[in-house]
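Scroll down for the structure; my scribbles are underneath it.
A single protein chain has been omitted; all remaining protein chains appear in their positions.
After this line comes chain A, so read on.
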Amino acid sequence: MLVSLYRYNPETDNVPYMQDLEVTLPEGKDLMVLDVLHMLKEDDPSVAFRRSCREGVCGSDGMNINGKNALACVTPVSEVAPKGKLVVRPLPGLPVIRDLVVDMSIFYRQYERIQPYLINDNPEPAIERLQSPEDREKLDGLYECILCACCSTACPSFWWNPDKFVGPAGLLQAYRFLADSRDTATADRLDNLDDPFSVFRCRGIMNCVSVCPKGLNPTRAIGHIRTMLMQRTT
C-alpha cells in the first residue's frame, strides 16, 4: 500500500514535504491507520506522531487522514483508503512541531477560557452535591469529549480566528457546565461568551459534527448556548 506522509523536521527541513512510502499490509487483516504508522516508524524511527491508549479514549492521535480529521487508532484503513492510497497530514490550522505532532497551546487556551470545572458558591453539603437522574441526563452527549481537537481544527471559523472564537470543542464543554444543575456561575459564564466572536463566529458549517470520533454534536450545543444568550437579552 502507498502511504503519502507529511514530513517536517524544523531542524533539517526548510519547508514541509509529502513523502511517499510503500508498506506491505498483512493479508486478511484490516489494520487501523495507527498500525500503519507504527509499521512506518519501524522502518524509519524519525517518523513522529503522538499516540497513547490506541483505542480512541485518550485523544492523542488526532490527525488528517485522506482529507478528514480522525483518530488514527480507530480509523480502519479499508474505510478511509478504499483505493489503496493513504494520505496522512497533521491536524490543520495548528503550528506543526514535527511531522504529525502539532502545537495545541491555542486549543487548550480556549478550553481554559470557558472555565471547564464546576463553580458553586453555596456551602458544601455534608456528603455530596446531589443531582436528579433527569438533570444528569442533560450532560449526556456533552461530557464524553476527549479533547482530541479533531472538531476545532476542522472548523474554518477556528482557522481564521483561533485566538477569539472558542471553537466547537471548547463550546461543547462550555455548554456542559452551563447545563449542569450543580453549577451556579451560569450568568458569569454567559457574560464571558456574549461577544461577537466567542460563540457567534460559528456559522453552522458543521464540520465538527461530521468529524467527531465520539459522535458528539458541538453545533447543537452552540445552538443551546445561543438560545440562552438570546433568552436573557431579548
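Operating definition for what follows: contacts are C-beta pairs under 8 Å (C-beta built on N, C-alpha and C of every residue); 3 or more make two chains touch, one makes a residue touch a chain; residues count from 1.
Here, contacts and distances are computed from a predicted model.
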| item | value |
| --- | --- |
| Hidden chain of the complex, named as in its UniProt record, picked from "Succinate dehydrogenase hydrophobic membrane anchor subunit", "CU044_5270 family protein", "YdbS-like PH domain-containing protein" or "Glycerol-3-phosphate ABC transporter ATP-binding protein" | "Succinate dehydrogenase hydrophobic membrane anchor subunit" |
| Touch criterion as defined above, residue of A:26, A:196 or A:215 at the omitted chain | A:196 |
| Residues of chain A (touch criterion as defined above) contacting the omitted chain | 157, 160-161, 164, 191-201, 226, 229-230, 233-234 |
